[in-house]
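Yeah, one chain of the complex is gone here, protein chain that is, but the others are all in their spots.
Let's look at chain A:
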Amino acid sequence: MEPEQGDQPQQLQVNDVNIHNKNQSLAATDTGPCPICLGSFVEESYLDICFHKFCYTCILHWTKVVAAKHSRKPPSVKCPLCKVENFSIIYGYDGSSFQRQHVNQDFATSSFFSKAHRYRLQCYYTEPGLLDDKINVSQYWKSRKYLQLNRWLQSWLKREIQALTQEEDVDIITHHILGVIDSFSRRNEQVHQTKKHEAKQEEFKTLVSDAARPFLARRTDRFVNELIIFLASGLNIEAYDEVYKQHLGWNTSSVIVEDEDSESNELVPAVPYLYIFDENSSEGD
């Protein structure tokens, strides 16, 4: 009983700012109003594909209204302005980082993003302090323990990268970083040790940073430090988590619940998204 959609020629004229290019839209200086509430923007946010701009709560409410019409919540929402399917809402953009709310997906129900992922991500929002009393990093390098394979490293890397990128499939990044670490160890097996262990550690840091930076951007340095702590601990993942949480003074069981997201479940934007939007990044082409 519905007319064909194609016959509404003026559908797009309404408020359509006609932005097809992400970079263009970032440069665009449209100051509103929000197409949904017609007020000025409150918590500016963008749809991830078409980059149309809305108030955060306006677009979030709209995705929920759309979802309520489906028995199975769709993973995407059509832009109210241009009807392009979008998969997430980008908000909290401060010039270097932003947060992301996936459409109809919160981390509580997401299959791969476990409490452990969440805890690891939260760690990146705290000052680590020094774990010197528990984990002796320089001893690890002095005694050249890095020559031995750490059999928990792969799982640790995978979880860490999943937590940081909030992507499920990170095998290729994990593999890449593991390869870099592996070749570092093997090179050092053969070469006679002349360098100081501090220099070794620096070399390791640089290598891993270079490998990880395209994927982890601003979180890279911290990630490498975390990696070094994990390696030096010599612990398996469970034991390492225990030590780490203890160190931060996080009550092991209540860490997840008590944090910022105990408010309304509906508006919890999960944990801040960590990818850095960088115009110089080569990913755009």
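Assume a contact is a pair of C-beta atoms (placed from the backbone, for glycine too) under 8 Å apart; a residue touches a chain by one contact, two chains touch by 3 or more; residues count from 1.
Simple rule for what comes next: contacts and distances are computed from a predicted model.
The listed choices are "CHL4 family chromosome segregation protein", "CDC45-like protein", "E2 ubiquitin-conjugating enzyme" or "serine C-palmitoyltransferase"; the UniProt protein name belonging to the chain that is not shown reads "E2 ubiquitin-conjugating enzyme". Touch with the chain omitted from the figure is made, among A:His61, A:Lys158, A:His176 or A:Lys245, by A:His61. Only one of A:Cys37, A:Leu131 or A:Val243 touches the chain withheld from this view, namely A:Cys37.
Think of the hidden chain as still there; on chain A it touches residues 1-5, 7-11, 13-15, 33, 35-39, 58, 61-62, 65, 69, 78, 80-81, 83.
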